[in-house]
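These notes are about the structure you will find just below.
All protein chains but one are shown at their positions in the complex.
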Amino acid sequence: MKSKTLVMGVIGADIHSVGNKILEYALKQAGFNVVNLGVMVSQEEYIKAAIETDADAILVSSLYGHAEIDCRGLREKCDEAGLEKVSLYIGGNLVVGKQPFKEVEEKFKKMGFCRVCPPGTPPEVAIRDLKKDLGAE
Amino acid sequence: MKSKTLVMGVIGADIHSVGNKILEYALKQAGFNVVNLGVMVSQEEYIKAAIETDADAILVSSLYGHAEIDCRGLREKCDEAGLEKVSLYIGGNLVVGKQPFKEVEEKFKKMGFCRVCPPGTPPEVAIRDLKKDLGAE
Amino acid sequence: MELHNRKLDDKMFENIRKEVLKQWPTGSEVNFDEAIEYHKKLPKKKIFAARMEKAKKSGETLIQPRAGVALVDEQIELLRFLEEEGEADLLPLTIDSYTRHNRYEEAQKGIEESLASGRSMLNGFPAVNHGVLNCRRINESVHLPTQVRHGTPDARLLAEITLAGGFTAFEGGGISYNIPYAKNAPLEKTIYDWQYVDRLVGMYEEAGVHINREPFGPLTGTLVPPCISHSVAIIESLLAAEQGVKSITVGYGQCGNLAQDVAAIKTLEILTEEYLKKFGYHDVVVTTVLHQWMGGFPQDEAKAFGVISWGAATAALAGATKVIVKTPHEAMGVPTKEANAQGLKATKQLVAMLADQKMPLTNELKTEMEIIMAETRSIINRVYELGEGDIAIGTVRAFEAGVIDVPFAPSRYNLGKILPARDNNGAVRLLECGNLPFSKDIIDFHKQKMEERARFEKRKVSLQMVIDDIYAVGKGRLVGRPR
Partner (left out) sequence: MELHNRKLDDKMFENIRKEVLKQWPTGSEVNFDEAIEYHKKLPKKKIFAARMEKAKKSGETLIQPRAGVALVDEQIELLRFLEEEGEADLLPLTIDSYTRHNRYEEAQKGIEESLASGRSMLNGFPAVNHGVLNCRRINESVHLPTQVRHGTPDARLLAEITLAGGFTAFEGGGISYNIPYAKNAPLEKTIYDWQYVDRLVGMYEEAGVHINREPFGPLTGTLVPPCISHSVAIIESLLAAEQGVKSITVGYGQCGNLAQDVAAIKTLEILTEEYLKKFGYHDVVVTTVLHQWMGGFPQDEAKAFGVISWGAATAALAGATKVIVKTPHEAMGVPTKEANAQGLKATKQLVAMLADQKMPLTNELKTEMEIIMAETRSIINRVYELGEGDIAIGTVRAFEAGVIDVPFAPSRYNLGKILPARDNNGAVRLLECGNLPFSKDIIDFHKQKMEERARFEKRKVSLQMVIDDIYAVGKGRLVGRPR
C-alpha cells in the first residue's frame, strides 16, 4: 500500500517552529510522505500544497491561541477546491488561555476538523491516530 | 490603672512551643502581667491559674488541630469556678485542615470565646485587641 | 530501671512487653512470630530499608509526604492518592497527637467524632486504636514502602502494633521524640523506652526482617543549628545500633542557606558513619533525609510552593537520600490530599530535574563542613565524657548541663539557654552559645558572624533578631531584617 501524504504547517501569524520540526521528523520516521510548509502558513498555502501533492490529510498546528480566527472557513475552502476527501487535523494550544478541552474540541469539530488534539499531544499519538484514520500501512 | 493579668498556654496534647514563647515575650513587652503555663495545658490548669492570679483573661492557643475537642466545656467550667468575668481568647490553627475562617470563628464563638484569631495572627493585633477589650492602659 | 547504653536483655524485654501489650486492648493482636512470617512474605519493593539502600547506591533522592487521617478507609484512599497522583516514592503513616501522648481514650473520641461529622477530627492516624489488622489492611492497599511517623515519647505499644502491622520503617528516638514533643517526660525514661523500640527492631532484624529506623532530625524545626540536630542524630544512631538496628536514616531540617544545608547533609552522613564505626557498629547502613523548611510557612500557596521548591532543590543538590515534603497548605492546616500531592509533584519535578547536578566542593562549603564537624565532635565527645563512657547516661547529663540544648523546645528537661539567629547570608549561627562545649575559636566565629549582620543592619545584636528570624520565612524573607 502506498504511503500516505500529509501536508503540515503552523497557521496564521504563528511562528512556533520547534514542535513543527519535531513533528515532521517523527511523521517521516513513521513512514509518511510529509510536506512541511513550516510556520506562518495561510489557508491558501495549505490548499495549494494539498492539491499539488494529492494529499490525504492536512495537519494544522496552532500554538499561539489564534486558531479560532485563523481557521475560520478552512473546511469550506478545501471543499470548494475539490479537497472534500482530505481529512483536516488540528493540534496545539488552540484557544487563548486554559479552557476545558471538551469545549475546545467541540468548537473545532464543528469547524470541520476530524481530530482535535490537546496541548502537548505526543507524536506517537498523532501517528497512531493517523494510521487508524487513513488506513495506512 | 493597674496592668491587666493574662493567663496563657497551649491546650491539650499540643506541644507547639515557639509561638507560645514569642507571644509571651510580646505581651510582656506591651505591659501585661503574663502567666504563661507553656504547652500541654489542661482546662483545669487554666482555671486554677486564673483564680490564683485573679486574671482578666485567658489566652488559649491551639496549633495542632484538636482545639474543638480540647476546648469543649471550658467556658462552662470557668463560670462554675466563678470566673464569669474572665474573657476567653483563642488563636492558632484551630481546626484540622484549611477551612473557611468565618465558619471556624462562629464555631468557637458559640463555645464562649470572645475573640477567635486566625492562623498566624501577629502579636501586634492580639495586643491591640486586648487593650481595647480590657480597657488596659 | 537504670539507664545504660547496653542491649536490653531478653528476659527483661519480655517482662516489659507483657505490660506494654496490656496498655490498650489491641495489644493482644500482636504475635511476634506470626508477624515475622508476615513480613517475610512482603515483596521486596515494599521494604523501606532496601529502597533506601538502593537509592543511596544509585544517588537518587526519594520523595516522601506526611499524611494521616482518623479513619482506615480514608487513610487508604489518602495513601493511594499520594502514590498515584502524587508520584511519591515512599509513604508515611502519620500518627495523631493523642496517640503520641498515649491518650487512647481521647483518640477514640476523635475516631467517633470523625465518623459522626464526616471529616477527620484528628491530625493523624490513631494506629493503636485501629490495631494490627487494620494496619495490615492499609499496608496491603498500597504499593510503596511505608513508614510510621509520629512524635511519641513512649512509642512502645505503637511500635509493637505497627511493626506487627507490616510497616517496615519507624521514625523517632528517645531524644528527638521527647525534647520537641513533650513537656514533662524525663529523658532517662524516654531513652529507656526507645531502647525497647530499638530492641524490638533488633529482634526483627535477627529474625531476618529489615526495619528502617529514623531519628527525627528537625527537632523544633525552628532555627536549629546543624551541630545540635547532628549530635542528637548521632547519639540516637549509636543507641539504636547497640540494640541491633541495621538501617538508619539520619535527618536534618533545611535552614535555607544552600552552603550550610549542603554541608549539613554531607557531614551528617560522614559523622554518623564515623561514630558508628568508632564504637564498633560496622554493619549499619546509614542514609540521609532532608526535611523541607520546618518552621513557619507563608500562608499564600504560591509562596509556599517557592519554599517547597527550594527545599527540593537543596535536597537534590546536597544528594540527600530522601526528602520529606511540605505542602501549600502548611501554614493553614493539615493538607487535603490534593494539596499534599501538589507539594510532592513540585518536589518531584525539581529532584528529577536536578538529579544530574551536585553542588561542587567549594571553599565556602568546605568551611561550613569544617565548622559543623568541629562543633558536633566537641558536643559528642563531651557527652561521652559526661557519661563516663556511656552515651546514654552522658546524654541525660548533657541536657541537664546544656551541653546539648534545643532552641525553643517545650521540654523542661532542656536548658533553653542557647539563642540561634541568622548571619548576614542566612546561615543559622548562635547569638548566644549557652553552655555548648565550644572552643574559643568557635564561639568567636559565631560572634563575628552576628556582628557582621548587626553592622549591615545598623542595629545591635539582640533578641529582636531572633524573633525577626522566626517570622521571616512566613513573611517572604530568610533573614529577618529590620523594617
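Letters A, B and C mark the chains in the order given here, with residues in each chain numbered from 1 onward.
What we mean here is this: a contact is a pair of C-beta atoms (placed from the backbone, for glycine too) under 8 Å apart; a residue touches a chain by one contact, two chains touch by 3 or more.
All values derive from a computational prediction rather than experimental measurement.
Novice: List the displayed chains that the omitted chain touches in the full complex.
Specialist: When the entire complex is considered, the left-out chain reaches A, C.
Novice: Please pick, from C:Leu115, C:Leu133 or C:Met353, the residue that touches the omitted chain in the full complex.
Specialist: That would be C:Met353, which touches the missing chain.
Novice: Which one touches the absent chain: C:Ser120, C:Thr168, C:Gln342 or C:Asn414?
Specialist: C:Gln342
Novice: List the chain C residues touching the unshown chain?
Specialist: 256-259, 298, 300-303, 305-310, 312-313, 317, 341-350, 352-357, 360, 362-364, 424-426, 473, 476-479
Novice: By the contact definition given up top, give the residues of chain A that touch the hidden chain.
Specialist: Touching the missing chain: residues 12-18, 21-22, 25, 38-40, 64-66, 68-69, 93, 95-99, 119-120, 122.
Keep this in mind: only the chains that are shown with their structure count from here on.
Novice: Counting only Cα atoms for the centres, state how far chain A is from chain C in Å.
Specialist: Centres of chain A and chain C (C-alpha means) sit 54 Å apart.
Novice: Could you tell me the distance, in whole angstrom, between the mean C-alpha positions of chain A and chain B?
Specialist: Chain centres of chain A and chain B, defined by C-alpha means, are spaced 65 Å apart.
Novice: Rounded to a whole Å, what is the gap between the Cα centroids of chain B and chain C?
Specialist: 30
Novice: Please list all residues of chain A that touch 2 or more other chains.
Specialist: Correct list: empty.
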